[in-house]
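Each remark here refers to the structure printed beneath this line.
Note that one protein chain of the assembly has been removed; the remaining protein chains are unaltered in position.
== chain A ==
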Amino acid sequence: MTRLNELGLSAARDALRAGETTSKDLTEACLTAIEAAGALNAFVHQTPDLALARAAAADDRIAQGDAPAMCGLPIGIKDLFCTKGVPSQAGSRILEGFLPEYESTVSQNLADAGAVMLGKLNMDEFAMGSSNETSVYGNAVNPWRRGNDDTALTPGGSSGGSASAVAADLCLAATGTDTGGSIRQPAAFTGTVGIKPTYGRCSRWGIVAFASSLDQAGPMTKSVRDAAIMLEAMCGHDAKDSTSADIPVPDFEAALTGDIRGKKIGIPKEYRMDGMPDAIEALWQDGIAMMKDAGASIVDISLPHTKYALPAYYVIAPAEASSNLARYDGVRYGHRAKLDQGDGITEMYEKTRAEGFGDEVKRRVMIGTYVLSAGFYDAYYNRARRVRTLIKRDFEQVFAQGIDAILTPATPSAAFGLGEMTDADPVAMYLNDVFTVTVNLAGLPGIAVPAGLDKQGLPLGLQLIGQPWAEADLLNTAHVLETAAGFVAKPAKWW
């Protein structure tokens, strides 16, 4: 029998509406699962009292016949979202003790739709990382293992806690954020679905900023249908975010017709990387065959500036981060270093930031400071922004050819072991985002869909990239891919 916490959003919604279960029961099942899953270190701040209160309110709403799609559904929220009165640390020591006086627009939208927050989820510090190993809370752990090998694997990052929690059925779904691949890479590493919508679809207000021109929130779920339901509840225009798009939000779930006949799916040759594992290449070919079988036409395309996306990202994202993270100075919130006799305000800033930030965050803030500094601004920052224009133009040109969506691998490998990359140089870790980062630079929607297992039994994902604002169409294509792939594997419970 399926336990209630193992349900996805759509199945639980239907059961609630049919009166077969209650939000209270769903919520308690999740809270019990969380209690037993300390080894995954996914939930880092639990809010059981708040969850049960919201569940009771949701049950009342449902009884009165007022049941929006997310009503009564228990979810986890990434620690990057400010949640009123609940710790929101962005996985950083520098925000220790911070209790926001306000709620992020996305988490408020979900609450307004009746969703039940179970607690806050682990993540890389300030969303900077691809393995959840830069978190102040310690590593989140992937519920998947390599066969009978008990090596602890990364759930990916930065939304590692979200991915781990959804894959392990600690919640029905979770929020994530994606600046260079932080929703799609962890989704691929855990056999879950994750969509980063078009830049501007979700309000960034109240989400701790990393790189403002790249950051987008999105859902991490157990199916494409669930992603459609939750994305619709998360997005919409918000006057508090000047980059939030004032355009109508379609009914994403209604778009899941399962019909992609006549659609043109582009296959970019630049995504075939040297040294890519055979399993990834085979998965990609399988995906191409599935799209063809569903009646889509496959078109070879070229995105010639793909190679320069990661280096451009590693100028633009740190530059924006160095500016955004200037606010953590020990004055208004969070950690302040203990000062020595005679220390002035500069020493306070320097000591506070040295103590409060982890190594990767410091590295990126300093790289960002360097590329923005006098004499280097044109050579690095402006050059990267010009390359970004070219990367976006690559996509515009293939979409102008009539391409509806682009199919690529989601990641260059399956989940790796925690600690395996410790001795590698920082750039080796950055390569995790090689297939996803182009999408952020071009502001496009992208979705990772689980599509198979490698020889060791680990999940692998494919990515579909859509035209701007065409999430509905993209979700439908992803739904077809999901159905054809028939991915049903779940991690064997060891925790």
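Note that a residue touches a chain if its C-beta (ideal position, glycine included) is under 8 Å from a C-beta of that chain, and two chains touch if they have at least 3 such contacts; residues count from 1.
FYI, contacts and distances are computed from a predicted model.
When one chain of this assembly is omitted, its UniProt record names it as which of these: "Aspartyl/glutamyl-tRNA(Asn/Gln) amidotransferase subunit C", "Oligopeptide transport system ATP-binding protein", "Aspartate carbamoyltransferase" or "3-oxoacyl-ACP synthase"?
UniProt protein name of the non-displayed chain: "Aspartyl/glutamyl-tRNA(Asn/Gln) amidotransferase subunit C".
For a quick check of understanding: of A:T32, A:Q46 or A:T243, which residue touches the chain that isn't displayed?
Candidates A:T32, A:Q46 or A:T243; residue touching the omitted chain: A:T243.
Of A:S213, A:Q397, A:Q456 or A:T483, which sits in contact with the chain we cannot see?
A:S213
Looking beyond the chains shown, say which of A:H45, A:R146 or A:K351 touches the absent one.
Answering carefully, the residue with contact to the hidden chain is A:K351.
Touching the absent chain in the whole complex: find that residue among A:G138, A:G295, A:P426 or A:G486.
A:P426
Touching the missing chain, which residues of chain A?
Residue positions of chain A that touch the missing chain: 97-99, 101, 198-200, 213, 239, 242-243, 245-246, 305, 307-308, 310-312, 314-315, 322, 326, 329-336, 339, 343-351, 353-354, 357, 362-363, 365-367, 369-371, 373, 380, 382-390, 392, 425-427, 430, 441-443, 468.
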